[in-house]
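Sharing a structure below in structure tokens format, with a few things to ask.
All protein chains of the complex are present and in place, except for one that has been dropped.
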Amino acid sequence: MDEDYVDAQHFYARQMQLLDAGSTDEWAGTFTDDGVFEVGDVAVRGSGDIAKAARETAGAFAAAGVTRRHWIGMLTVTPGPEGLTARSYALVLEIPRGGEVVVRRSTVCTDLLVRTGDRWRVKHRRVTRDGLDPE
Amino acid sequence: MDEDYVDAQHFYARQMQLLDAGSTDEWAGTFTDDGVFEVGDVAVRGSGDIAKAARETAGAFAAAGVTRRHWIGMLTVTPGPEGLTARSYALVLEIPRGGEVVVRRSTVCTDLLVRTGDRWRVKHRRVTRDGLDPE
Partner (left out) sequence: MDEDYVDAQHFYARQMQLLDAGSTDEWAGTFTDDGVFEVGDVAVRGSGDIAKAARETAGAFAAAGVTRRHWIGMLTVTPGPEGLTARSYALVLEIPRGGEVVVRRSTVCTDLLVRTGDRWRVKHRRVTRDGLDPE
């Protein structure tokens, strides 16, 4: 159980570093092929479409010269029959050229993590944005 | 020692999720019956009164439509005769309807954690608010 917890922490750190570096294909590879990503009332299905959506978003931020940083915190992990239910807080920071930091969004991220071989992947992610989406 | 460290991380994640979800009775249950919660120069004694104070605060934020998120970070844990001394930074975020994030408060949280059966509880918590309270 402790091991799962530490594994999950490391997983999220790697996953967020990939996303923020614009390595969107590698990032999408941390979802299962049939993975689902829900934010508010929008759902993207399959790691191919998840990669495509991330690529477009990352491209828009890069074109605008804005760095993004995703922070995951207050992670809890609960083992279940299919895998781990991981619930965390996620902050999205945006830093335009000049270095001023904008805390853009506070969210709650609820994932179903499943093990494929020796690595964890996200089979289902639901993100609710504080102040915008019902939890 | 590592195990204590990971346990404490998970403990705080659960504890903060309970508080921010408005589960104030469960949250107060993470303190010992005779637990003390000090913020600045105010002290609340006993998990019953701690629950009551949390309920009132949570109710006020809910009525105003403001989500709160407590983030714990930079946790250090030192074992002692009574239990673990856990020192951490704690950030309090507030997100009103509309989703704008306000970083309301930066604090330092110093806890004495004691083990009751198979779980940790807070026997004493002292919170100092940066810029307002002497450390």
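Read from first to last, the chains carry the letters A and B; within each, the first residue is number 1.
Just so we're on the same page, contacts are C-beta pairs under 8 Å (C-beta built on N, C-alpha and C of every residue); 3 or more make two chains touch, one makes a residue touch a chain.
Predicted model only: the values in this text are computed from it and were never measured.
S.K.: Where the complex has a chain not shown, which of B:39, B:66 or B:103 is the residue touching it?
M.R.: B:103
S.K.: Pick out the residues on chain B that sit against the missing chain.
M.R.: Touching the chain left out of view, chain B contributes residues 2, 5-6, 73-77, 87-89, 91, 103-106, 129-132.
S.K.: For chain A, which residues lie in contact with the unshown chain of the complex?
M.R.: 3, 6-7, 9-10, 12-14, 16-17, 67, 69-73, 93, 95-101, 103
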